[in-house]
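Removed: one protein chain of the complex. Kept in place: all other protein chains.
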Amino acid sequence: MTEIFGVPIQSLMGQLMIGLVNGSFYAMLSLGLAVIFGMLNVVNFAHGAFYMMGAFFSWLLLKHFEVNYWWSLLLAPLGVATVGVVVEKTMLRWLYQLDHLYGLLLTFGLALIIEGFFRDQYGVSGQPYDLPDIFKGAFDLGFMMLPKYRAWVIVACLSVCLATWFVIERTRLGSYLRAGTENPKLVQAFGINVPLMVTLTYAFGVGLAGLAGVLAAPVYQVNPLMGSNIIIVVFAVVVIGGMGSILGAVVTGLALGLIEGLTKVFYPEASATVVFIIMAIVLLIRPAGLFGREK
Amino acid sequence: QAPAPGKASDDVVKIGVLTDMSGVYADYGGPGAVTAAKMAIEDFGGKMFGKTIEIVSADHQNKADVAKNVTQQWFDRDKVDATFENLNSAVAIAVQGLGKEKNKITVVTGAASSKLTNEECSPNSGIHYLMDTIALGNVVGKAIVKDGGDTWFFLTADYAFGHSLEKDTGDVVKAAGGKVLGAVRHPLSTSDFSSFLLQAQSSKAKIVGLANAGLDTVNSIKAASEFGITKNQNLAALLMLITDVHSVGLNTAQGLYLTEGWYWDMNPETRAWAKRYEERMKKKPNSNHAAVYSSVMHYLNAVKAAGTDDTAAVLKKMKETPINDMFAKGGKIREDGRMVHDMYLFQVKTPAESKAPWDYYKLKGTVKGDDAFQSLAMSRCAALKK
Amino acid sequence: MSADYILETQHLTKAFRGFTAVDGVNLQIVRGSIHALIGPNGAGKTTVFNLLTKFLPVTSGRIVYNGHDITSEAPAQIARRGVIRSFQISAVFPHLTVMENVRVALQRKLGTSFHFWKSDASLAHLNDRAMQLLGEVDLESFADTETVSLPYGRKRALEIATTLAVDPELMLLDEPTQGMGHEDVGRVVELIRKVSANRTVLMVEHNMSVVANLCNTITVLARGSVLAEGPYAEVSKNAQVLEAYVGSSEMEAL
Amino acid sequence: MDKRTKILYGALLLVALAAPFVGGYPIFLMKVLCFALFACAFNLLIGFTGLLSFGHAMFFGSAAYFCGHAAKAWGLTPELAVVLGTLGAAIMGYFVGWLAVRRQGIYFAMVTLALSQMVYFICVQAPFTGAEDGLQSVPRGKLLGLISLRDDTAMYYFVLAVFLFGFYVIYRTIHSPFGQVLKSIRENEPRALSLGYDVDKYKLLAFVISAGLAGMAGALKALSLGLASLTDVSWQMSGEVVLMTLLGGMGTILGPFLGAATIITMQNYLSGFGSWVTVIMGITFVVCVLAFRRGIVGEIAYRLKAK
Partner (left out) sequence: MSAGWNAVSMPTPATDAALSISNLHAYYGESHILHGVSLEVAKGELITLLGRNGAGRTTTLKAILGLTGKRTGSIKINGTEAIGLASHKIARLGIGYCPEERGIFSSLSCEENLLLLPKVGAGLAANKGLSVDELYAMFPNLKERRTSQGTRLSGGEQQMLAMARILRTGADILLLDEITEGLAPVIVQTLGRVIRELKVKGFTIIMVEQNFRFAAPLADRHYVMEHGEIAAVVEKHELAAKTEMLHEFLGV
């Protein structure tokens, strides 16, 4: 068996594959953050909470209404997006004139509220969400068993990310979004319904988080803390990639998933910190982030 | 000035139940623990020396400083005589330390750190009532190796607790003639265990020992089942609670080995108490709830027997009297504060075997208290050496 | 004879992703002169300013100031050498009072700006000088006003006062009269003339009467390179300049 | 300082001195002072430099560990242990600040948050922190090797003295030539740069001072409660200090103090509410941001001015 630094190459491939799955979640979450940040200039601290909410919605749908996974995949993100609409219309809306920091603070408060609520209702120990039947089992890739569901997660995340990228960079709606990002008042004065666009953007961004949550539900525990655990890492990912570009968010997310996967093999002790260490290094050599645009 | 016999120092006996009401361990302790304590007081008769026994409870939010703050106020201002439960090892150590300083009895049930009767011991005020990490390792290690599981690979949470759990269990396995093939250390609160499990898988060990706790254990078990690891290897959770099994679901957890100090479905006595508890809480009790009940009852009996709530006198009585109730048979509180009682190895039932909600375990073995817990001779408790 | 020149650039070049905004510019600024940089929009004037003050990194070429090569120095370092710029869009400290705006600039020379243990009463002796500077731009009566509430023209005047406060050796003014009313323009012209007495000024300006009035030397930029250079009388007759910049021969008219 | 402010400060000082004798519970009072100092240190950054550090718990918590370890394992006297904690945090602040000032605004917040999470993980794994169990039974020791601080009231006055020192440092910094430059940087960074101020160095110094004082607060906390734990370095703690400052009034001098007192009191009374504490904290955040941005002190000052 060929080995790299004492690790069989095949198990290394397996680890990379798993890294890619984690990377897909990072990518999808940082993409949502980037989209929201772009349009609203708000760093959505509640993103993790919405991700958790997505997972919970699908669990609740299954438990109370016997809605299956596929419908959840559609309904749960819609539900999350609806909450997003309410949040945007009743709260965030009042902050656009102010320093961006207030958006961060508000969403931080929201994250606490949402997390506290779910903790109170469903406890902290987590709820099980079974794999849908067609995803039971694994592909035998020869060197490893790739669980079917994980493969699906990679495919689903990547397609969603690509679609989002296409819409924003290549369509007319996208150019409204980008222009609105810079000077919403002016864009509105040109005849575009900016308030609606902003609401929908926020809804879309948190909907993405919700979707990630549904995808994560069968893999991880459906747990009120799952959001706050992941969100800080995603922030680091965003700093590394720079929020300047959609593609940057996706690529960085995937790459960091891979790197984290490798660390787990070669030096597992550091796997919790590796992302932050990379962030520090990137800050030293490219303060604006790998894909960031300097203002 | 010793208080007159038959009279509490300040007229009333007042106990505190400090627990995690809302956090990770709220199901393990939480409101259920308070209920258990209240049941004990009611069963005792509700009165001591003619005065109603009082109970206060608080949420420590799993923060040691909150716990310390609350307990300090209890001792300083609210005239609380003894505190119970004190789940989570940071809290337990903090509270026990305070008890030592203020000379008040502190009974720990929920926390499993063996430091409580070693480095941080307090023989004159602290009691560790339920299980500790050494016992956990002992039971799982010995029983499984005996059962044929002689090659081990550990999945260890990378902090002091995980390390000591891994080491203690490893030693037991080796002593019993088994082999430890390796270990991988994962960071605390990892959400994805798959890559660590792949490493466990390639080790080809028969048993994968999970030297972690709480959500980490739950997540490792889920990932193990997803990656088909449980087909060729068996998992042994070194610290797993029935609430964790409940949240993983039998489908995933089936076949898993674990250690407990108590289970509701062991004998008529446990079932009867569990039924009474369930009537109030609409849930089955776990070992911690039973331990809280038992320890409160034992404390009250000791106060009555001593005729005072004076710490030294009560503690002396508590240590003299053996514990015989639905929680433990022939249990005894040792000099170092360790309550020694029998421990059990369980295996999680398959969904087919499970007949009712919370019908989760089959008993695989019983380990006598003296074999399960660390011997007094091995103790690193400095206060005992003097 | 570099001794006469306070600032020299050699083949100064700035390329933005495949587009060269400044292309091999050789500037020589005579000490004590008022030098104008003019040219059509997009010629690269603001970019030259950004390069000279290192707000943008230089792609290639050298900048020599007072005989020192400052090409690789940091913006604050260059400012401390005495090269101070104003911005094309007004730059003030909006929530400080007008007086404090000027005082912040004065304060640097004291060398106590890192002294967090000193009282700010130690700055009070700067107030007189600050008032004097405000007087020069007619802002005394606004001294205690919060700067946000000033009208645009006043803000630009304040900016000049702030620039003067650091006592620059070389002032870079990017369109100092842009957006001003006529009487303000006249006042600023006089002000620049007055303060240029013992320093050097390099300015970008579109208002030709201002340029004609003030400047000793004019450099015309077009598409990133120098098109012509010389005194106003000479440059204003240069056919190339007329074509590129004025578009007709009636320069006087505008 | 005008006369009214002087009277106010004097009155507050009197209250603080008398507090243990008029029924104040010393442990609670100490806790309030520690967190008030923490919030004031944090406010120096957000309120006067415009930098939102979302990771200030890393200084608070690490200093608590430094100080606790020094007092417990090395037997340092309390004042030396506090000095050590403060210095340790300031040095950390230097490195973290050195990285973080490279980014502005919202990124700065995220960078500090991420770095503090890294510190958190390091604290989980480091040998001397006791991981989940925390660093327990930190002895208060004898002040200057002479006066025992075991008594809560004695300890309270020690904490009060250190707090006053820290508060004075902050007050001085804000009203210093350095403070003026900080304000101008907050207002218009490129302009400050073009006037010859090396803005990054100013931000860094502010960051170091703030980190050091946050550390001083953490060290004090470790001594007075006898405990340093992971809670002190967690991101929730960073969030709490933000809330204290926001509630009291960012950029006001007394605001953070009041905010800290309010939140600590609230936590004390609400501890029976379980997860609802988190929810209530969250709601406080939201309400402050939406309707009460000036904070308590800021609002009072504004009302007084408007009259």
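The letters A, B, C and D name the chains in turn, as written, and every chain counts its residues from 1.
Just so we're on the same page, a contact is a pair of C-beta atoms (placed from the backbone, for glycine too) under 8 Å apart; a residue touches a chain by one contact, two chains touch by 3 or more.
Remember, predicted model here, so these are calculated numbers, not experimental data.
S.K.: Missing chain touches which shown chains?
M.R.: Per the contact definition above, the missing chain touches A, C.
S.K.: Specify the residue from the set A:Y122, A:Y176 or A:F266 that touches the hidden chain.
M.R.: A:Y176
S.K.: Would you mind spotting which of A:F139, A:F166 or A:F190 touches the chain that isn't drawn?
M.R.: Of these options, the touching residue for the absent chain is A:F190.
S.K.: In the complete assembly, which of C:P57, C:G135 or C:P151 touches the absent chain?
M.R.: C:P151
S.K.: For chain C, which residues lie in contact with the unshown chain of the complex?
M.R.: 16, 19, 39-44, 46, 88-89, 149, 151-153, 175, 178-184, 206, 208, 244-248, 251, 253-254
S.K.: At which residues does chain A meet the chain that is not included here?
M.R.: Residues in contact with the chain left out: 172, 175-176, 178-179, 181-183, 185-195.
The working rule: only the chains that are shown with their structure count from here on.
S.K.: Report, in whole Å, the distance between the mean C-alpha point of chain C and the mean C-alpha point of chain D.
M.R.: Roughly 43 Å separates the two chain centres.
S.K.: Report the inter-centroid distance (CA atoms only) between chain B and chain D in whole Å.
M.R.: 37
S.K.: Listing for chain C: what residues touch at least two other chains?
M.R.: There are none in chain C.
S.K.: Give the residues of chain B that touch two or more other chains, as numbers and ranges in rising order.
M.R.: Touching at least two other chains: 22, 26, 158, 187-188.
S.K.: Kindly provide every pair of chains that touch.
M.R.: Pairwise, the chains that meet the contact rule are A-B, A-D, B-D, C-D.
S.K.: Give every residue of chain D touching chain A within the complex, in rising order.
M.R.: Those residues of chain D that touch chain A are 46, 52, 54, 99-100, 102-103, 105-107, 109-111, 113-115, 117-118, 121-122, 125, 235, 239, 242, 246, 274-279, 281-286, 288-290, 293.
S.K.: What part of chain C is in contact with chain D in the complex they form?
M.R.: Within the complex, chain C touches chain D at residues 53, 55, 74-77, 79-80, 84-85, 87, 91-96, 100-101, 103-105, 107-108, 110, 112-120, 122-123, 162, 166.
S.K.: Using the touch definition from the top, list the residues of chain B that touch chain A in their complex.
M.R.: Touch residues, chain B against chain A: 22-27, 158, 184-192, 194-196, 198-199, 202, 214-215, 218-219, 222-223, 226-228, 243-244, 246-249, 251-252.
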